[in-house]
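Here is the structure we will look at.
Of the protein chains in this complex, one is absent; all others appear in place.
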Amino acid sequence: MKNVLHTIQQNKRLQAIVVGLYIVVTFFSLYLAQKSVVAFLLLLSSLLLLYFTTFSNRVKWLIGGVVMVVLLPLAASQGEAYQSYMEVATLVGIYIAMALGLNIVVGMAGLLDLGFVAFFALGAYTYGIFATGQANNFMPFGHYPLSGESFWVFIFIGCFVAALFGILLGVPVLRVKGDYLAIVTLGFGEIIRIIFNNLDKPVNITNGAMGLASVQPPRLFGIDFMYPNQFYYIVLVILITVIFAVRRLEFSKIGRAWKAVRENEIAAQAMGIHLVKTKLMAFAVGASFSGMMGVVFAAKQTFVDPTSFTLLESITILVMVILGGMGSVPGVILGAALVTILNLQVLTELTNWLNQLSLNGVINVPDALSPAKMQRFIFGVILILFALYRPQGLLPAKNPVFDEKDLKDADKLINAGVQKEATQHVHLDS
Amino acid sequence: MVLKKTLSILATTTLAVGILAGCSGGQKNDTANNGGNGGGGGGSNVIKIATQSPLSGGSATLGESIKLGAQLALEEQQANFEKLGFKLELVPYDDQGDPKKGVANAQLIGADKQVFGVVGHLNSGVAIPSSEIYEKYSIPMVSPANTATDVTDRGLKTVNRICARDDFQGPAGAKFAVETLGAKKIFIIQDKTAYGTGLAEAFKKGAEELGAQILGFEGITVGEKDFNGVLNQVLAKKPDLIYFGGLYTEGGLLIKQARDKGINVPIMGGDGLDSSTLVQIAGDAVKNTYMTSAAGLATATDAGKQFAEKYKQKFGKEIESYSAYGYDAMGVLLKGLENAIKANGNKLPTRQQVAEEVRKVQDYQGVVTKVSFDEKGDNKYAKIYIYKFDEAKYPAKLENEVSKQ
Partner (left out) sequence: MINEVLHTLPQVLIDGLTLGAVYAIVALGYTMVYGILELINFAHGEIFMTGAFVGTAILLTFAGFGWLASMPALVALVLVLVVTSVVTGLLGMGIERVAYRPLRNAPKLITLITAIGVSFLLQDIVRFIAELKNGNYILTGPSLFSGQIGIKASSISSIFNDASVKSSFFIVLIVAVIMMVTLDFFVNKTKWGMAMRAVAQDRETAALMSVNVNKVIALTFFIGSALGGATGVLFAIQYGTIDPYIGFILGLKAFTAAVLGGIGNIRGAMFGGILIGIMEMFAAANLPVISHGVLGAEYKDVFAFAILIIVLIFKPEGLFGKVSIEKV
């Protein structure tokens, strides 16, 4: 078996065949067996398989894109479960973006944030307030609700508002470290939720516990986006942008600064890294992803209320990051997908199945044991087991390895270039 | 080199896609045929009815009772539908009292073409977003418990409820408090949830219109156990009635701690208090507590008593307030379904037809309420019942009934 794996690893053509076959087979199984959740999950996991291949990044992106944009919706679209698959896929996308945001704060910069859902709430409320009649209560000008076309602008506004609050939170928090930071952010998350829950007086801004109902659906070229399959594409576009941004940031100067701060703050400072700027950037960038998805969430749900933004949500996102691997982008994507699917599909299906069995009198499962209720238990076990035995997560973060010889060659080339330029300058001057 | 490989892989993918595309045409026909065959065969003779209520979380007692009530009704009707050639099945969903979960479940329900109706929810905050999804799939929903006005006021065609609305329950309670109990100064406490705030606001409005003075309108946090802070405010203001908008867990503790503090004025609450757990928590302190409920006393009629016995026998539990409402909601839904089947010549109707027939149900006699829906989906016969706890025993004593009009 090991040998087979090894040969496959060596041979790209073989890999192509395996991946291609896998995609084709899972595609058809989902296409033919529409109700099979397993087939849906298998098709999704083709992306994981793709990740392990040794293709160049561009090829991976290309195939991944084809699977996500064309194959997955196409395969699922044939049956009645289409919308529910798309709903799950949409939520998975939303959570992946949030987990990637948290990953920057926790995984890359090493700042444990337990109130992350607050930024999601900020995004959701930003759109929710202006896309319902709610804004009429306190805005002196303008006519509300704004039409669904404003949604596209609000994605950026939500992003900006969340980033702003990320910085506002960051400024005082910079003075505390480690455990204290976790507690402070937790407190911050709770404060935001309580305030949203109570901001219906003296001026009614959030409509308090009653929530904001009938949020305008997004609209583009006169088409209202109402179904999960439409939101799926919105989320996909944002998600790809986010992943792209994260990848670029990770290997940029600021990304390396984050990692340096994570490893040792004092040493990083000694190397000339501006601590305040670096940490604030981490908070702002992480929060902004969450804010964007908050806007999408509000539009998709058409209803925003404070119960969607509890501490449990923050912990859920943290579980995604830990499970996948702190600091590892592919890992976090996998972690977020696994946790969301577990939560929405696997546990629900399992509960229904057990329910059917006990209704038919096959076995008698006590209600207390119903898997849907075991969410906290499962999260607890995941957190403990991973912290104890695999703190680096499912797909650990990899630092890029540079070939020494290549670097030297590159160095020479650059030096040569500099010399050449210098001579050119001389030339021009004379 | 790289280009070559990229090309070859691209070629493979396009080939794969091409094959898929080629197949998909034929495939479609196949599935269509399968579907067609299924219509006459065994597969789609199954009709599923879903329930959505919190089976876990703080209000699980009430959510569970809705599910069990609905289950009982469904099982009784199974034989009847068997004769029409259909097999009834129940699919219970747990919305956890969480709007997100409710909507995700609603998508699953909508996707399952065999589901022809939903009984649910318990929380209005969950019912409102979820019903938007039901409307898209035209699945009729009959709510046993949602009292918020927004549930039916959005004018959705599929949404119906057999219980009373907040703007009926709140003022009815206020009328009783002011006119019968003679309360002039009222202190209102609410639990800062969609349900509690909505009800408390409706009560406040009603009481103010009747000339009562509102001394305070304070919130508490769900899940807390110590309400002495708010009660100290009550103590300072000396009202002659306390109104609580919220659920039984907090309600029970609030009543108990108020009595411990020597606040002996009547305490009044809404249908969220209507549970045996309230009595368990508050104990003897529950005396002199009034509650308005959209749920009638099931054991008041013979049919109700029979129902309570059957329920006890089947599930080994006493009935809760919403058990009978779950039962009746399912009853109405099945009545509509039956009418739709008959109207369609004993063949499987579409969801739209079922939804229309459910809305058209007239004078359905359930165990606790008679049901006819108006154009918004509200029950014309919905009543508010006012109960009083004279001793630590559930169910409480029926004091008064208020009907619409």
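Order as written gives the chain letters A and B; numbering starts at 1 within each chain.
The rule we apply is simple: a contact is a pair of C-beta atoms (placed from the backbone, for glycine too) under 8 Å apart; a residue touches a chain by one contact, two chains touch by 3 or more.
What you see is a predicted model, and the numbers here were worked out from it, not measured in a lab.
Only one of the listed residues, B:Glu179, B:Asp260, B:Glu309 or B:Asp374, touches the absent chain: B:Asp260. Contact with the undisplayed chain is limited, among A:Arg58, A:His143 or A:Arg376, to A:Arg376. From the options B:Leu84, B:Leu181, B:Leu210 or B:Leu235, the residue with contact to the unseen chain in the full assembly is B:Leu235. Seen from subunit B, the chain kept out of the figure touches residues 58, 60-61, 192, 216, 218-221, 223-226, 228-230, 232-233, 235-236, 249, 252-253, 256-257, 260-262, 277, 280-281, 283, 317. Residues 106, 110, 112, 114, 172-173, 175-176, 178-180, 182-184, 186-188, 190-191, 194-195, 197-198, 201-202, 266, 311, 315, 318, 322, 326, 366-369, 373-374, 376-377, 379-384, 387-388, 391 are the ones on subunit A that touch the missing chain.
Just so it is clear, only the chains that are shown with their structure count from here on.
Taken together, the subunit A residues at the contact with subunit B in this complex read 12-13, 16-17, 20, 23-24, 27-28, 31-32, 34, 55-56, 58-59, 62-63, 66, 70-71, 74, 78-85, 87-88, 91, 197-198, 200, 208-211, 213-214, 226-228, 301-303, 305, 307-308, 344, 348, 351-352, 355-356, 359, 367, 370, 372-373. The part of subunit B that touches subunit A in the complex is made up of residues 2, 5-6, 8-10, 12-13, 16-17, 19-20, 23-24, 27-28, 31, 55-56, 64, 71, 90-94, 96-100, 103-105, 107-108, 110-113, 125, 128-129, 132, 136, 150, 154, 192-194, 196-198, 219.
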